[in-house]
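This is the structure I have questions about; it appears just below.
Only one protein chain is missing; all other protein chains are in place.
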Amino acid sequence: MRLLTLAGLWLASVGVAAQGNEGSVISPKEQPVSGYRFLTPETRALQDDAFANPGYLWVAAGAKAYQTSHGSGSCVSCHGERGMVGVASRYPRFDEEAQTLLNLEGRINACRTKHQELSALAYESEELLALSSYVAEQSRGLRTQVNVSAEAAPWLEAGEAYFFQRRGQLNLACHQCHDQSWGKMLRGDRLSQGQPNAFPAYRLEWQSLGSLHRRLQNCETGVRAEPQALGSRAYLELELYLVWRSQGLALESPGVRR
Amino acid sequence: MNEQPTIRLAVPQGVLAGEVIEIKVMIQHPMESGYRRGTLGERIPRNIIKFFRCSQEGETIFEAEFHPGVAANPLLTFHMLAERSGILDFEWTDQTGLRWSKQAELSVT
Partner (left out) sequence: MNRNLPRRRFLQAAVALPASGLLSSAAADAEAGKRQVDQAVVDFFGADRRVRSGRVTVSVPAISENGYSVPLSVAVDSPMTAEDFVRRILVVSQSNPLPIIASFELGPRAGLAKMSTRIRLADSQRIYAIAEMHDGELWSGYGHSIVTLAACVI
């Protein structure tokens, strides 16, 4: 009895996500809702606490790396102290020089190899997580301004196709859970819209901060599909689609998610 | 990993003598319990921080002993009776005896 009451209280506390979802489900494109709304109050409080949020350990390391002189200069020597404000809100974007779509991690590595005479950092390495979380945090609270015209358009189309494609032993497409069934219960969890706005995020499951691509790998494993490689073309296309789909949401990195 | 892990400290400012203050500390550490298994089913060995100590010029204020049940990247909030200004020393010791420490200045009026 107590169990049911407690479960009921928790469901009520999730609030916004629970409303208006019996019957027809509102499309996330029309009403984007951040994953934040699907967390328990304690986890939300953790994200909001600038000290207790463990993601800030990586942001602090990144802030230090930003100042450190490497190769032919430090990041701050070119970009200045406030140079990264707003940057994350414009990614992923088609990079004219590289002639390809770059996400934040790709752009950081492009800077390192082209302007700092340094080697590229491996995806999901501590150093790359530190830098990407620092840069993303500088755009916390800002809305995404992703550009999907001209050269970025084919990437968006491919990402959308991936989102709607069934996959894995469970034969599910992202669209089925995160467009059609968001707000509904899946076991003890309430399904979110699968929004990317909090990444890089500290996932309680990982006990560490991680990138969006790492989360996408977990999504695929969840439906028993073979995950793509971190930084792969498929995930870059999907990332662009997800960010485009999330327009209206504020960036929350470093987010805390379960 | 011989490099010092990221440590964050929160010590209040503008403290009056006799005031009880709240101190928050966090250190980046996996606190590997020794119960988790890797992708090939192999046991990941235990690797945890065992002790924490906060002191002011040698006088111990607060001590903690951690076991694998403490979460990764351990956050600790505790209290201190502020008597005089000085340097606060925060020290973590892992299971092999490796130590990491950071200092903060406490200003008491």
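Which chain is which? They are A and B, in the order written, and residues in each are numbered from 1.
Criterion: a contact is a pair of C-beta atoms (placed from the backbone, for glycine too) under 8 Å apart; a residue touches a chain by one contact, two chains touch by 3 or more.
Note that the structure is a prediction, hence the values are computed from the model and not measured.
S.K.: Return the single residue from A:Ile26, A:Leu142, A:Leu191 or A:Ala250 that touches the missing chain.
M.R.: From the options A:Ile26, A:Leu142, A:Leu191 or A:Ala250, the contact with the absent chain belongs to A:Leu191.
S.K.: Out of A:Leu142, A:Leu204, A:Leu230 or A:Ala250, which is the one that touches the chain we can't see?
M.R.: Hidden-chain contact among the options goes to A:Leu204.
S.K.: Which residue from B:Ala17, B:Ile44 or B:Ala71 sits in contact with the chain not drawn here?
M.R.: With B:Ala17, B:Ile44 or B:Ala71 as choices, the missing chain is touched by B:Ala71.
S.K.: What residues on chain B make contact with the chain left out of this view?
M.R.: Within chain B, the residues that touch the unshown chain are 20-21, 33, 35, 59-72, 74-83.
S.K.: What residue numbers in chain A mark contact with the hidden partner chain?
M.R.: Within chain A, the residues that touch the unshown chain are 3, 6-7, 9-10, 39-43, 46, 186-189, 191, 204-205, 207, 218-219, 221-223, 258.
Assume only the chains that are shown with their structure count from here on.
S.K.: Of all residues in chain A, which touch chain B in the complex?
M.R.: 51-52, 54, 56-58, 60-61, 207-208
S.K.: Can you tell me which positions in chain B touch chain A when the two form their complex?
M.R.: By the definition above, chain B touches chain A via 6, 8, 10, 24, 26, 28, 30-31, 71-73, 75.
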